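All protein chains but one are shown in place.
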Amino acid sequence: MKKFRLPRLLIVSAVLFVVIQILHSREIMNGYILHIINQSLIYVILAVSLNLINGITGQFSLGHMGFAAVGAYVSGTLTSLVFKINPSSPNAMPLFILAIVAGGLAAAVIGILIGFPSLRLKGDYLAIVTLGFGEIIRTVFNNIDYVGGPRGLLGIPKFSNFPIIFAAAFITLVVVRNLIQSSHGRAMLSIRENELAAELVGIDTTHYKVMAFSIGAFFAGIAGGLLAHLLTLAHPTQYGFIKSVEILIMIYAGGVGSITGSTIAAFALTFLSEGLRIGIRAIADTTGLPIGGEWRMVVYALLLIFIMLFRTEGLMGNKESRIITIEEAD
Amino acid sequence: MLEVKNLKVSYGKIEAIKDVSFEVPDGKIVTLIGANGAGKTTTLRAISGLEKSAGGSVFFDGKDVTNLEAHKLVPLGISHVPEGRKIFPTLTVRENLELAGWTLRNKKLIKERMEEVFEIFPRVKERADQLGGTLSGGEQQMLAVGRALVTGGKLLLLDEPSMGLAPVLVDEIFTQIVAINKRGTTILLVEQNAAEALDIADFAYVLEVGYSTLHGPAKDIANDPRVREAYLGV
Amino acid sequence: MRKVAFVLALAILATSLVAAQEIRVGGVGPVTGEAATFGISTKNGIMLAAEEWNARGGLFNNRRVRIIFEDDKGDPAEGATVYTKLIQQDNVVAIIGTVMSKVTLAGAPIAQANGIPMISPTSTNERVTLVGDYIYRACFIDPFQGTVGANFAFNELKARNAATLFDIGNDYTKGLAENFRAQFLKLGGKVVAFEGHPAGATDFKAQLTKILANKPDVLYVPNYYNDVGLIAKQARELGFNGPMVGGDGWDSPDLVKIGGKAVENGFFTNHYAAADPRPIVQEFVKKYKAKFGAEPDALATLAYDAAYIMFDAIRRAGSTRGSAIRDALKTTNLDVVSGKVTFDSNRNPIKSAVIIEMKNGQQVYRSTVNP
Partner (left out) sequence: MGSIFSIQQVINGLQVGSIYALIALGYTMVYGIVRLINFAHGDFFMLGAYAAYGTFFVFNALIVSKSGVTAFFVLLASMAAGGIIALLTNQLAYRPLRYKPKLSSLITAIGVSMFLEYFLSALPMVGPSYRPFPDVIPRVNIKIGTATISNIVIIDILVAAVLMVGLTLLVKKTALGKAMRAVSQDKDAARLMGIDIEKGIAFTFLIGGAFAGAAGLLAGMTYPRIFPYMGIQPGLKAFIAAVLGGIGNIPGAVLGAYIMGLAETFASAYNSLIGEGIAFAILIVVLLVRPTGLLGEKTADKI
């Protein structure tokens, strides 16, 4: 029997949540920082869910933002066009959560569809096919005038806020953590390590690959929905392959297969990208060099190359922090 | 000819070989025997430069060749027939052999050596214009040894030449190994088929979990009770 | 010791006074990414305007304007971040930006919620200013230019069979094309082909071949100049000699450089004519050339105008309070490069359009159209 203990992840998350709430309400932390935190948390969901597909199960997917697009458009359509939710009405929140989950489920269905090619294709071939699927999803939304076409889906109510995004990120972490530390997770890992061997010891690789894709897609869909309700719009260009690549960068910078790494990298890279705004301006102001915001991404790209050259395994390697791992009861 | 001292190789944090030392005298056949995972293949790969060693040294013909890159060792005279043969599958048999003469830069010499290979392995000649990938396991092994002969090393490293072959072919391969040795090539043989290996070898070393333990003349090793029990199944 | 402390305190007081006098205004545009060239033009326009106002002694009470310009990469998510940063971190009193409607639409709700007035130089989507009473724009909305283009093609060019080619990934070009079609049909013309091309395309021949098989006598191409140059070349190569009509996206010195002779017999709706003798126009073109080594395009002009409109409102408000600036914006009545500007009840500018003809590699003024 395992003794009941308050898990570390819950404690740490709760403390962080309360601290951030207090800092913000006391106006020690301004809305800008909170906004970056919100964005980082959405990236955490995207990165951790991609890591399940890419890092844990070893299925190289380049179309992750396609799932987010499905989640964004489905939930956004529900809240803005179907339910036409008025944010002040009493049942707004439950309807919103319903819409977000519906978006996640729709993305999961697409995930299952995209998971099937992974049964036949491997490595780079799978990557290019998932990229293709992602681009097709984007093209489809771009051509449906009901959801705005190239104008984007507009007028989505602003429902996403820090507590909701935080809760979603927490749930994602817990679910993915529990999954990968279960026997299912070990089956997925064995597919990454050696698919043939996994099959030989009787692991149903088909089942686990499709499972990874559908669960990964579900959470990506949730993230897409949250983002759409944070920005109050969804636009096809937000979900192109360059964005998928950004998520990919996060999981590799964090360490493949480590959800701790994905979480840290999602925060680190988001804050880095924002910090460079201030950094570049400070350099320009102190040195008098005529450099502006256009140099921000140059520095970002260089840092990325250096991280990979000098910390090839990513920030965390394939290790997990003790906060993430489930404690074995003594 | 070859002297390996306290060799150590790690893959990340895993130490594949921890402390291996042995010598291969000129003109002899030396065999390394040991269980799966004892570090035999890694030892050969470290000698021929396919792996970087984490410690120890390798001397070849009195020269320190530790951690020299593989392609620089070939012209010095080390030929390695790797585990699994590693034939180029979409090059023809002839092209496979021609490539083995890459460092020679002498078309005539390459041709001569190829003829020699065809003499030793007539089967290879029959298949000369087939793609490497279409050969049977035994033929691939012959081609692999043939490639090593074209590179023309003084020392031939053979990694599990009998693996996956029918007993008739195993005998043929071992007969040819002895013949090659008779023509003046020193041989370092890694085998799981310890009985056959000890039969043709002059000296033998036993590898256990990354350490070289026993060593001596092959006949003595073959008669060592511990070896008989562990590796010869007697 | 006490003396040093006193001087120090005085210095701090002085600097804080100077800092208080400075008025911070945010600028937003995509200066990296595929739309970077438009963002740079926008930035240049805003910076030039700010420099001129500062040279004249600031916005009011000798308070100079300081532009904090941020990159939105043409991405709505970055746009939202940048608007939040400018408002929350930099405490700007107003925002000029941004270029693309999709990004402006992510930023506008944030400005509205925080009571920070903003003006977009170039976001043409009708919904932008409908976000709220703090949101203004300096450009035409999609229906206006499309309608003017259709009227011109039908009445002046006497075209009866029109065809359009637009960027299906870009709401500006799609909006113009749709409104052109609607008006052209209303006038009794026929739209024989209505074709799109993917964003970022360089080869338009598949669509052009199809379009030209329908024998249009005018081709409506409401794209940006970089695409128009290529489209014109390819259309001429395929044997189309008829007139081409477009919108203000054509307005760039690079149009002729890319399209060469192919853009002859081309017409576009614009905010002003560079040859307009009004001093404000001539001054602007001259100063812009001197500072940035290039002629201004439509984006630079509109950004310059948007900045002037915002600075003028702050000056008239005589205050940095958002609601005061907003109220001043409402009563704008100002001569800027693109003409005399007032705002309608939806905070869209009421200003006239001009038709420009491309002749011998030059922009030639042809007519003025009042809304």
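Note that the chains are named A, B and C in the order they appear, and that numbering of residues resets to 1 at the start of each chain.
Just so it is clear, a contact is a pair of C-beta atoms (placed from the backbone, for glycine too) under 8 Å apart; a residue touches a chain by one contact, two chains touch by 3 or more.
Owing to the predicted nature of the structure, the values given are computational and were not obtained by experimental measurement.
J.: Could you list, sorted by label, every displayed chain in contact with the chain left out?
T.: Contacts of the unshown chain, counting the full complex: A, B, C.
J.: One chain is left out of this view; which of B:K86, B:R123 or B:R228 touches it in the full complex?
T.: Spelled out, the listed residue whose C-beta touches the missing chain is B:K86.
J.: From the list C:K102, C:H197, C:R316 or C:R347, pick the residue that touches the absent chain.
T.: C:H197
J.: Looking beyond the chains shown, say which of C:I23, C:I40 or C:V103 touches the absent one.
T.: C:I40
J.: Could you tell me which of B:A35, B:L50, B:M163 or B:V209 touches the chain that is not displayed?
T.: B:L50
J.: Residues of chain A in contact with the chain that isn't shown?
T.: Missing-chain contacts on chain A: residues 60, 117, 120-121, 124-125, 127-129, 131-133, 135-136, 139-140, 142-143, 196, 241-242, 245, 248-249, 252-253, 256, 290-291, 294-295, 297-298, 300-302, 304-305, 308-309, 312-313.
J.: If the hidden chain were put back, which residues of chain B would touch it?
T.: 48-50, 69-71, 74-75, 79-80, 82, 86-91, 95, 98-100, 102-103, 133, 147-148, 151
J.: Please identify, in ascending order, the residues of chain C that touch the omitted chain?
T.: 31-34, 36-37, 39-40, 168-169, 195-198, 200, 202-203, 205-207, 209-210, 213, 225-226, 229-230, 233, 237-239, 254, 257-258
We take it that only the chains that are shown with their structure count from here on.
J.: In graph terms, with chains as vertices and touches as edges, which category applies: line, ring, star, complete, or other?
T.: Contact map by chain: other.
J.: Point out which chain occupies the most central position, where each centre is the mean of Cα atoms.
T.: Smallest centre-to-centre distance to the global C-alpha mean: chain A.
J.: Which chain has its C-alpha centroid at the greatest distance from the C-alpha centroid of chain B?
T.: Comparing chain centres, C lies farthest from chain B.
J.: What whole-Å value do you get for the distance between chain A and chain B if each is reduced to the mean of its CA atoms?
T.: Using C-alpha averages as centres, the distance is 50 Å.
J.: Could you please state the distance in Å, as a whole number, between where the Cα atoms of chain A are centred and where those of chain C are centred?
T.: Chain centres of chain A and chain C, defined by C-alpha means, are spaced 35 Å apart.
J.: Can you name the residues of chain A that touch chain C in the complex?
T.: 30-32, 35-36, 39, 142-143, 149-152, 154-155, 158, 227, 230-233, 235-238, 274, 277, 292-294, 296-297
J.: So in the complex, which bits of chain C are touching chain A?
T.: Result: residues 31-32, 36, 40, 43, 69-71, 73-77, 80-81, 84-85, 87-89, 101-102, 105-106, 109, 125, 127, 167-171, 174-175, 199 of chain C touch chain A.
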